[in-house]
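With one protein chain removed, the remaining protein chains of the complex are shown where they sit.
Here the chain labels run A and B in written order, and each chain numbers its own residues starting at 1.
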Amino acid sequence: MTGKQRQRLLGTVQVSLILAAIFVMLVPIAWIFLAAFKTHVDVYQLKLFFTPTLENFGTVFDDPYRLGEKLFNSTIVALVTVVIAIPIATLAAYSFSRFSLRGETLMLVIILATQFVPAVVIILPFFVMFRDIGLLDTRLGLILVNLAIVMPFAIWMIKGFIDGIPMDTEEAAMVDGSSRLQVIRNIVLPMAAPGLLTSGIFCFIIAWNEFLFALILTNKDAVTLPIGLALFKGEEGDLWNLLSAAGIIIMAPMFVLALMIRKYFVQGMTMGAVR
Amino acid sequence: MRDNTLKYLLVLPAVLVVFATAIWPLIEAARLSFTVGRLNRPGSLDQYLGWENYTWAFFEEPAFWNSVWVTAVYTVLTVGLTTILALGLALLLAPGGRLRSAAQTLLILPFAMSPALIGVSFRFMFNPEFGLFDAFFGVVIPPLADVSWLADPTLAFAVVVMADVWGWIPFLTLVLIGGLASVPRDTIEAAQVDGASGWRVFRDVTLPQLGPVLAVVIILKAIFSLKTFDQVFMLTNGGPGTATQTLSHYIYFNGMKYGQIGYSASVAWLMVIPMIFLTYAYAKFVFRKA
């Protein structure tokens, strides 16, 4: 075999491997998408061709499942969590990025570390406290604990964005006559806006997908979508067509959001440890 | 206002939030771990009994050691498999081009999926009657044709690992692609001109320069593997028996199902200890540049 032939063969092998990888990555998702449009009967056969139906999406919003309430809870909880977290994180991130504070490294390490504390550790005291003050099964309670997981991401991610804004511009504004707060409002916020939006979306996805806190803190009124999945366990086992429809409602919006900010996903998750 | 005051005011709200939502629960969990701590027994949350919860976990509870073992094996397997597969995939996809960048985009999807949903999806895929993967493995490996995956301790464990690896490959791949992109092109080309084969270029030039990124990825994955809960809960709920009961699941079960808050808090704190080491290692990489 000549070098050129070998190269061509290698290229073919690579393309096949890539296609196989895409296939393995997408099949479980695709399978859910298909099942969501199948009737109860079709699910139980490995059918690729069937008459699609939208019936499942109607059923999940009806009694007794009432997925609409869960959708509402998820939206409110994730949204409010982000709306609280991003401004607070932005102020802190700005300060960490631009000034040297006493104990700055320690603070940053602790903030980094809180992300790694197992959620199950955090939730035990909160469960006890919320039981005593009546915050169990409320959206407010869920929002408060969600801040625990969202905050470190938000601070680190936004700090990364602000680090990337040249200092020159801010100094120019200060010499031009701005106070520090004017600089933040007129210069930093507009320049960091895409970064803030990205961080907000990132945190929204995390809060939306959050499972353990909601599992422990909610049981009826404040149940979120991921917990709602448990509803579709019928007497004769899982109701796969309904589970799939609910699954789409959970993941489809996140797919759209994730694709919007895909460039920053890696940066957000690694908190600046990579690149 | 002078910057010297302002800079502390700016971080104050964030520090308060982090303290209230993360530091306080850690301290309170530590306190609870020394109490009787029964949810259904009023007053027991302030009833101290020293190290008894810890000694109980260590010496009287095989289930604790089981979950430690499950978590350890789970972590080693998922970290190893995910890293190797993701590295391979990253090498395949790094060169770019239409197919490869499309694949990179698609990789975001599993990563945006809720882990709980990944659990559901794999339960679906391995359903003995109509699961696609169940059918697939039945054809490829005939002895597995008639098994009920989630009912067999070993196979259920394998499925849980598979679901985890499936869910994390995309993220690790994307990080490693970023790492590969930052390996200077000219060092690779120099090695090629010097006559190194593809494999030698990878081993002698690419891999050493990828080292720090690889380390970050492995530490991060280890942290998340140790904490695993969502998929396990949805996929096997720790079963069959306790074959797939991770530490997080064990803590959840004792705390919430049996109401033993004090005991589960002590196990939770035992779990924090390896996290401290991993976080320390991770922080070293984060602050390396600074």
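Going forward, a contact is a pair of C-beta atoms (placed from the backbone, for glycine too) under 8 Å apart; a residue touches a chain by one contact, two chains touch by 3 or more.
Everything below uses one rule, namely that contacts and distances are computed from a predicted model.
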item: The complex's invisible chain, by UniProt name, from "SpoVR family protein", "Sugar ABC transporter ATP-binding protein", "2-hydroxy-acid oxidase" or "ATP synthase subunit b"; value: "Sugar ABC transporter ATP-binding protein"
item: Shown chains touched by the chain that is not drawn here; value: A
item: Full-complex contact with the absent chain, from A:17, A:80, A:129 or A:191; value: A:191
item: Identified contact with the non-displayed chain, of A:62, A:163 or A:176; value: A:176
item: Chain A, residues in touch with the chain not shown (by the definition above); value: 166, 168-180, 182, 186-187, 190-191, 193
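As a convention for this text, only the chains that are shown with their structure count from here on.
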item: Whole-Å gap between the CA centroids of chain A and chain B; value: 16
item: Residue numbers on chain B that touch chain A, as the complex places them; value: 1, 3, 6-8, 10-11, 13-15, 17-18, 21-26, 28-29, 32, 39, 45, 89, 92-93, 99-100, 103, 105-118, 120-125, 127, 129-130, 132, 135, 166, 169-171, 174-175, 178-179, 182, 213, 216-217, 220, 223, 226-227, 229-230, 233-234, 247-248, 251-252, 255-256, 261, 264-265, 268-269, 271-272, 275-276, 278-279, 282-283, 285-287
item: Touching residues (chain side chain A, partner chain B) in the complex; value: 14-15, 17-18, 21-22, 24-29, 31-32, 35, 43-46, 85, 88-89, 91-92, 94-96, 98-99, 101, 105, 107-114, 116-129, 131, 144-145, 147-148, 151-152, 155, 179-181, 205, 208-209, 211-212, 215-216, 226, 229, 238, 240, 243-244, 247, 250-251, 254-255, 257-259, 262, 265-266, 269-275
